[in-house]
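All protein chains of the complex are present and in place, except for one that has been dropped.
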Amino acid sequence: MRTTLTPEQITERLAKRFAEGVAAHLPPGEGSSQLAIVGRDLLLDVLSFLKSNPELSFDFLMDVTAIDHLHFEDPAIGERFVTVYQLYSTTHNHRFTLKTPVPEDDAQVPSAVELWGSALWAEREAHDMYGIRFEGNPDLRRLLMPEDFPGFPLRKDYPLRGRGERDAFPQYLDSGPVSRQAAGASAEDAPEGPGNGEGDGE
Amino acid sequence: MNKEREITDKPVEQDPPDHLGADLLRKGLAEDPDYRGEHPEPRFFITDETEDDFGGRMMTLNLGPQHPATHGTLRVILKVRGEKIIAADTEIGFLHTGFEKLAEHMSYQQWVTVTDRMNYMSAMNNNVGYAIACEQLLGVEVPRRAQVIRVILSEFSRLADHIVCNGLAGMDVGAFSLMLWAFERREKVYDLMEAVTGTRLTTSYTRIGGVFRDLPEDFEEMAKSLVEEFRRFLEEMRSMTLGNRIFEDRMRGVGVIRGEDAVNWGITGPILRASGVAYDVRKAMPYSGYERYDFEIPTQEDGDSYARFVQRLAECEQSLDIICQALDDLPDGPILSEDKKISLPEKDEVHQNIESLIHHFKQIMFGHGILPERGREVYSATESPNGELGYYMVSDGEMNSYKTRVRPPSIFHFAVLPQLIEGSMISDAIAVLGTLNVIAGELDR
Partner (left out) sequence: MGLEKLLGDNIITTSVNSLASWARKNALWPMPFGTACCAIEMMATLSGRFDMARFGAEVIRFSPRQADLMIVSGRISIKMMPVLLKIYEQMPEPKWVISMGACASSGGVFDTYTLVQGVDQFLPVHCYIPGCPPRPESLLDALMKIQAIIGEEGERDEKEEMEIAAQLEKPASAERETTEPPLPGGS
């Protein structure tokens, strides 16, 4: 039985089940689709509810990514990082987006790999790019960057052109692996503003 | 040798090669405890038994990152005993270019060119997917003619992608001429693309709110003759491979993915449909006017390499049908949105008209440009030849996006490769890799 639900109906069902734990959030602008923000202690419960409830039955975890809210504070999030889950149901043909705020000083979140296999590499990439640890993910090696790369490139305090790794990469390979937590936490570089010459157009 | 060579060689000599790449290439699975990074218990843990009952030894074999059968910069590390793969692990990121970081520093229109370089086999589908995501972010209506043009060209792009994938898969299992034939037909698609967009490969054809320029006058004839040629070619490809004993023996029963596993692992596109799940974004959530066309979603039952090969051929037929229907009802009209805050005015207008000049200035100059609402975000999915291509974009009201995430289909396909090839022969691994059609550019971004 195919019953396509709107994101509003899905958040309604989530609110009915989890009461205060799930907050509905509607991004501004016309035609935006509603999404839900859930704390990380409830995340796995919400995800497994979304997967197993026959009315929702989200069998696809399409994507896991993160956002760094360093330069753009979102009052609905309240933390520096947020992980974003894109879900899709082949049974009912509807989509849903779920967000989980992650604080900067304790950047970890439970892994969804028990529920969906696709979380394995998606979370691995988010870990590689943002330094968020997904507790329970069995394979949290770096995915795209070299094993001993110091830093998390998609964080907003990491400059676009890097910290000199690309020009002197044999030297940085020589210096040995730098502690990841130390490298990620020390934001000695000034945050790179949007105006750095790239967006100048013609 | 002569002196000049010696001089130019010097920088290399000063850096002895051993610390550069040797450890990277030599890294095995079980030997190196640091290799597992933070997690000492690896998923594919290999017990260190060096000899089997017949005295055979286990060895580590590197497939890639520079290997003819990987069709890109992928690395598969195999633990083999004889010809049999005991365990496999993968490593990617050799083509990581920082596209997503770049999106945070480029304006929305500029990033269209970067999307080409992601899946370079079918750049047009990437262009279209990105343009649709931006249009959703901005709430722009696209003129109908532009939509139909996008459909026609992305279907041609899909055709080229599918036949090249099949051709290369054929080459991997010994049918070399299949690849040469496929490349020749793909050149024909490139001719068409060049006539429309000006480039062969990296088209950069879409703009936010429409397309870059109108079709050439003789486009319809060219497209129709190409469709006819493709129908003949698909027949040729079928007759050469399907029912061929060697081909079937190599491809059948290899790399089987069951439907529920495919869904669980996030596999989309032809690979998912070859496992019997009829999910196609073009049907499920139509975009760019796909709901107007009458086409089917073919599926296969087996989920093996052979099914994926047949599936791609079947999808080519559907693409040809869509192209014919779209050509028949190609409407007249504008090709770019009338909204002057979104679309650049004509160059002649800019030179002669002060208003157009201001619009042009406002869009190009730094600090202006296309400005979506602050806090707006969108996840938009389109069907690329490899599967669901998603763009997740967040705006902070500036001229460049705050966050752009590409959901590449390939990364989820490549993630399952170790499970597919463990326990099989090395030659089967090649046959599986060929039909997964992993494109390194979109895998690593």
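Letters are used for the chains, namely A and B, taken in the order the chains are written, and counting of residues starts over at 1 for each.
Here is the rule we go by: a contact is a pair of C-beta atoms (placed from the backbone, for glycine too) under 8 Å apart; a residue touches a chain by one contact, two chains touch by 3 or more.
All values reported here derive from a predicted model rather than from experimental measurement.
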Which of B:L201, B:M222 or B:M365 sits in contact with the chain that's absent? B:L201
Hey, which chain A residues sit against the chain that's not shown? 145-146, 153, 158-163, 165-167, 169-170, 173, 198
For chain B, the residues touching the chain missing from this view: 1-5, 8-9, 11-12, 15, 17, 20-22, 24-25, 65-68, 72-73, 93-98, 101-102, 113-114, 116-117, 120-121, 179-180, 183-184, 186-187, 190, 200-202, 440-441, 444
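Rule of thumb we're sticking to: only the chains that are shown with their structure count from here on.
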Distance between the CA centroids of chain A and chain B (whole Å) is 23
For chain B, which residues count as touching chain A in their complex? 15, 19-20, 35-39, 41-43, 92-93, 96, 98, 100-102, 104-107, 110, 136, 139, 261, 263-266, 277, 279, 284-285, 363-367, 369, 372-379, 381, 388, 390, 392, 394, 396, 398-400, 402-403, 405, 407, 411-412, 415-416, 444-445
Residue positions on chain A within touch of chain B in the complex are 27-32, 59-63, 65, 67-68, 71-72, 74, 84, 86, 90, 93, 95, 97, 116-118, 120-122, 125, 129, 138-147, 153-154, 156, 160, 170, 173-174, 192, 194-196, 198-202
